[in-house]
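Omission of a single protein chain aside, the complex is shown with its protein chains in their original locations.
== chain A ==
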């Protein structure tokens, strides 16, 4: 990555992904630093009723605690939260999680835009959002808001993403802070961890 280490400290990284994202995340997880100074939230589009399998799958790849996001749960640094299937995941001002079973947005539930938006309004410049591979435009508008509110924005490189549509759509609409190589997602997260520690 050519970019210099960002000087801002973050408290939360939200990763939004659709088709072609899970494989990349599974590959990145084993190489993540285990003492994350921030929390990670994963919002992945997927088929219904695969929750426990997904948590198990992710947990097997890292020593970091991976849990399904529970309503009212306080977001804690060093944990990875996974949005449950078929619920929107929202972030409250007091940094707790909320679930919402309202209409699908962008044909999706969970909807990446909703989590990006509520995270941006709460965490502002202490947030990073990464939009990954996918065939949907979900997450693009949310990422724009993250940028407006001074958060760090990143997309998976559409050139190497399995489905380039989603990250490319973001690049068409905005200038992001980082374009992350498909096999360097772990590097990007570890870099955020390092810069967050440095400026803690």
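Quick note on the criterion: contacts are C-beta pairs under 8 Å (C-beta built on N, C-alpha and C of every residue); 3 or more make two chains touch, one makes a residue touch a chain; residues count from 1.
Following the convention adopted for this analysis, contacts and distances are computed from a predicted model.
Novice: For the chain that's not shown, choose its UniProt protein name out of "Aminomethyltransferase", "Branched-chain amino acid transport permease", "ABC transporter-like protein" or "Chemotaxis protein methyltransferase CheR".
Specialist: Of "Aminomethyltransferase", "Branched-chain amino acid transport permease", "ABC transporter-like protein" or "Chemotaxis protein methyltransferase CheR", the absent chain's UniProt record names it "Chemotaxis protein methyltransferase CheR".
Novice: Which residue from A:90, A:166 or A:179 sits in contact with the chain not drawn here?
Specialist: Hidden-chain contact among the options goes to A:90.
Novice: Return the single residue from A:21, A:62 or A:117 that touches the missing chain.
Specialist: Of the listed residues, the one touching the omitted chain is A:117.
Novice: Which residue numbers on chain A touch the omitted chain?
Specialist: So the residues of chain A touching the missing chain come out as 70-72, 84, 87, 90-93, 98-103, 113-114, 117-118, 120-121, 141-142, 144-145, 148-149.
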